[in-house]
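A single protein chain has been omitted from the complex, and every remaining protein chain is retained in its original position.
Chain IDs A, B and C follow the sequence of writing; residue 1 opens each chain.
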Amino acid sequence: MKPAPFEYHCPRTVDEGTALLARYGDDAKVLAGGQSLVPLMNMRLARPANLIDINRIESLAYIRDDGRALRIGALTRQRAAERAPQVAERCPLLRDALRLVGHAQIRNRGTIGGSIAHADPAAELTAVLVALDGEVTARGPKGTRVIAARDLFVSYLTTSLDPRELLTEVCLPAPPKGAGWSWMEIARRHGDFALAGVGVVLAVRGGKITAARIGLTGVGPTPVRPAEAERLLTGQTPSEDLWNGAAEAVRAAVAPDGDIHASAEYRTHVAGVLTQRALREAWERAREAA
Amino acid sequence: MKTLRRITLRVNGTAYTGEAEPRKTLADFIREDCGLTGTHLGCEHGVCGACTILMDGQTVRSCLMFAVQAEGAEMTTVEGLADGDRLHPIQQAYWDHHALQCGFCTPGFLMTTVEFLNDNPQPTEREIREALAGNLCRCTGYQNIVTAVAAAAHTLAAATGALRETGAAVPVSRATGVAAGPRKTRATRAAPHRARQTGKPSKRRSGPKR
Amino acid sequence: MSTRYTGARVTRNEDPALLCGRGLFVDDIHLPRLAHAAVLRSPHAHARIVRIDTRRARAARAVVAVLTHADLGDLGGPLPRLIPHPALVHHKTQQALASTTVRYVGEAVALIVAESRYAAEDALDLVDVEYAPLPAAVGLEDAVAPSAPLVHEDAGTNVCARYTQRVGDVERAFAGAPRRFRERLVMDRGTASPLETRGIVAAWDPRARLLEIWDSTQAPIPIRNGLAAMFGLPQTNVRVVAPDVGGGFGPKVMMFYPEEILVPLAAQRLGRPVKWIEDRREHFVATNQEREQIHDAEIALDGTGRILGVRTVFLYDAGAYCPYGLIVPIVAGTTLPGPYHVPNYHCEFTAVFTNKTPVSPYRGAGRPHGVFVMERLLDRAADGLGIDRAEIRRRNLIQPDEFPYDVGLIYQDNAPVQYDSGDYPRCLARAAEMIGYADWRAQQEAYRTAGRYLGLGVACYVEGTGIGPYEGCRVTVEPSGQVFAATGVGTQGQGHMTAFAQIVADHLGVTPRDVTVRTGDTAAFGWGTGTFASRAAVVAGTAASMAAAAVREKTRIVAATLLEARPDEIELADGKVFVRGVPSRALPLGEVAAAANPLRFAMPREWEGPGLEATRFFAPPRGTFSNGVHACIVEIDPETGMLSLHRYVIVHDCGRVLNPLIVEGQIHGGVAQGLGGAFWEKVVYDAQGQPLTTTFMDYLLPTAADLPSFEVGHEETPTPLNPLGVKGAGEAGVIPVGAAIAQAVEDALRPFRVHITEMPLSPSRVWELVAGTRRSA
């Protein structure tokens, strides 16, 4: 399982990187953490003629809080974000989801931008981005553009990024202070791909839910944002019936594929179960924060 | 297409230079060009952890990186843990607790344990098990590895005087009902010649901290 | 012989090198001008090879050789057939490279040798093979259907063997039986997945006509003997070394794999050393697998739960070829009666070819299946008769005073299945006590009221171990005082270098650290069979003890001359040889060794030759039978089907324990593999015979976070069959795990009336079983 040959490029700046991408087009792949791409290369499923290693573009590794949202450089290592105080404080949902991404050795190299751009249908970070209405910034031949999460994920491993574009930043709007949150997933082993995973954020005031955000992974080609379930929760007083209603709405909103590890029916069912449990935990946390 | 590059890597404090294609993985370069065969390949797709090394003090899968990416970094492999014949406290604990059988996965577990105990000097058994979940072993069933990591935590904490009164959760080996700490008495010491630091804090050689 | 070290928890001699990265695994071997091989494998489960064109590959940069079947000459025939059996009518083996037909995805079609493994893999895409796909026989039951495609056209059937063993009169027992229970039990395919895949390095020296092989095998001596015959070389000109082997667990005792012929042939043709290392994806298609059986089994009992008779008719998946005889199904059938009185027994199996990777033993080798069937039948009977599950077992156990107990069957070593010793009731009682069986019902009730579903499972087994034919050992005291012992078995992490050192040390009054044990090197010891069926400690261990005892006597004879005393007055202790009672009249052991090899003057006749050295062979009359009981407590979340393992208790009796540290390690590893096969691991093929689990992302080995701590209780009922009283322990851990987990999951989900008849389970499958009963309730 040795990779096929490739031309190796190692740009030091974003401009150098985008220039290389513009030149080599779609027979080039960006190498960030490599935790998803290199296994595919070792198995010779992926044989890019050109590999553009962006690990030396220092300027792409940062975590900034602009008051409204966390702006995370695409090259920020997952492990660094997992431990960053701003993430724990402003977006604990991201921290909790990151802890279930593979294992420490994977997260030491895997990057925030890489996971989003790779768009694995069972990835954790894509669902967090969708749940929080995040967006990404990309630089390409036609300059810089911002893509909202809802427009980013197209299908299995496929985003709306142009092959010549470099994802430079991930932006996660921070939930309101005191909001409850919860990330839950089911995987066959600790650190495996999620059979189903859900991220929930509940803003609460006066014992009522003022805003509900839900993002699911592992239940379709792309992360799912169950709008009907969110609508059903907004303005309501939390109760087990309410959580059940939301779980049913989530089951209606997902259309997973089965595979050798879990049937489609099972994934649909547990998507509901996880949503119920995540809502319960998020509501607990919102009450504690109040 | 197949242009060779001169690549120089610093491994265990020594610089190694070799000619390799950019596609040569860090694991293969360490094993073939540096001649350090202690790092092993078990899957080459980032799951088994046998290829785990330290890069600038952090564990990485060396099968998922290309050698050219590691230029300028400070690598530590299993060959860099012992100080001559004197084993690192983690190696000693693995030996004391029969935490290896065929030994193929052991280098990966050792490097994972070095980083883990750097980050988490007083771990509970659950924290140890989750930290080790990224390394597969097919011989031991993991139990003795968990016991060894807990014992190494004690030895290292004692060595650095960091052992607070509360102490780490001492994993109790139910079978023997004896605290499964550094069991000097339990295992018969049949090794007169094995130089082993007793009592004196051993010079802990591990990868440079981040 | 003192027993200062034998039986003690001695830490291992092997560890310092392995801990410091100084192990020597096959892939660690680097030789000058070493070339690297890659194998082109069939992507089809069944196809004709219409045409192979290797011109592009031969012309590729850095390629030094390309072999197809046409290049094999007289090595192109079917590979050797092992362990023939009269019932094995179609004893089919594959060719080193397929000539006209490929019969499973992964079958070797061409070998490419290049300057690097990278370049060899580049060239794989340049070999143009035109296949004519054929229909594949994939499912076990489909493969025996009359309309099934034939895996071997010339055999005219997919049935390669049918074999029955019987005890007593089963028909009469069943006809008169007050209660009968029948089960259909399905066990899916699993594979050993050692962390080190297979690998071979071969070097040929045309001047010395010496073929040197490093092979990750569990049986180097038969490999040497086979290669010597195939390459027309004297056996002394072929050296096979199994260096450090990264786990074997059975598949590495299988021989001859194609690469074990192709790599030496390539090395000989090129005049350069050649290395082939199997990668993980290759391992999932090209290394033998096992575990797939479907049993239709029935038990007959009287009203009190006493077994009157058992019968099972089962299908055994042999895969595309059947190189390793009928070991696995025979072992399954002979293990089934277990520790119980089974007066009337009928066991009939059909071995079936399928277009899948060939099958040979994987740790347990059929024993887990026998135990799964018997324990599941007993659980069904217990529930049917309203008897407690532990109690129904207790009532049928063979009692301690009934040994040797003749089961009435023929075992894999063609010897009668005769249990040599054991105390089955004691093991069951101790396991029940350790798991807290007595007050489990109350505890379970408390959990249920708290909305939690926990269950307890207990399973008993007896396993045949320590079979012949023989192993040998040569012990030598060197003038340095260090002792050297060599034996022919291979080592894959079982601690032989320590366990055998403990035995030898006690005979010669040295410490285990002073004893260097060399296994798996045909140049160091050329007679032997290999490591399998939990036999190394029993057979090679006993040989080591006999050889060391002989060296002890030789030492006393030589020392008597030097110290002017009678041999029976001479003692050995603490590295010295001295006259009993007069410790001052002593010599270091090394000096006696030096003196025993005189350079001048006469050598006393009674020394019968120079040196302190002896070789002994041990050929056990038949296998020893270890036994044990596992008990576990699991929790199931009915909403998600997820299982968590709260406690796992193992009580086992493998006779005298040479080193508890090592035996416990073998048990832990075995249970972990058993748990993997019960809940995580399954080799899956699609309807066309394409394997879908060829990475560790889909074939799931349990991790440290998935498993509990194991609680191990040793019982030691020595065996009379060897002087050490030792029985085998290597496979014990894996054998009853499936049975114990099935019972525990069923016990946990009793309110949902779920009935477990398959292995492995998964969260998705458990949820389906719960949802299924809920819907039909």
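By our rule, a contact is a pair of C-beta atoms (placed from the backbone, for glycine too) under 8 Å apart; a residue touches a chain by one contact, two chains touch by 3 or more.
The rule is simple: contacts and distances are computed from a predicted model.
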item	value
Protein name, per the UniProt record, of whichever chain is missing from view ("Carbon monoxide dehydrogenase subunit G", "Oligopeptide transport ATP-binding protein OppD", "Membrane bound protein complex subunit mbxM" or "Urea ABC transporter permease subunit UrtB")	"Carbon monoxide dehydrogenase subunit G"
Contact set of the excluded chain (shown chains only)	A, C
Options A:7, A:65, A:259 or A:284, residue touching the unrepresented chain	A:259
Listed residues C:281, C:346, C:474 or C:552, member touching the removed chain	C:281
Touching the absent chain when the full complex is considered, from A:11, A:48, A:175 or A:223	A:48
Missing-chain contacts mapped onto chain C	43-44, 105, 125, 281, 284-285, 684, 686, 688, 690-695, 697-698
Absent-chain interface as seen on chain A, which is shown	29, 37, 40, 43-48, 118-119, 121-122, 155-158, 193, 221, 257-261
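By our rule, only the chains that are shown with their structure count from here on.
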item	value
Chain contact graph, described as a line, ring, star, complete graph or other shape	complete
Comparison of B-C and A-C (more C-beta pairs in contact)	B-C
Chain A and chain B: spacing of chain centres that average the CA atoms, whole Å	31
Inter-chain centre distance, chain A versus chain C - centres from mean C-alpha coordinates, in Å	44
Residues of chain B whose C-beta touches two or more other chains	2, 21, 23, 44-45, 130, 133-134
Numbers and ranges of chain A residues touching at least 2 other chains	1-5, 43, 189-191
Residue ranges of chain A in contact with chain C within the complex	1-5, 43-44, 186, 188-193, 195, 260-263, 265-266, 269-270, 273
Touch list for chain C against partner chain A, complex	117-118, 121-122, 279-281, 639-642, 680, 682, 684, 692-693, 695, 697-698, 700, 702-703, 705-706, 762-764, 767-768, 771
Touching residues on chain A, where the partner in the complex is chain B	1-8, 10, 34-35, 38-39, 42-43, 51, 53, 55, 79, 102-106, 108-109, 189-191
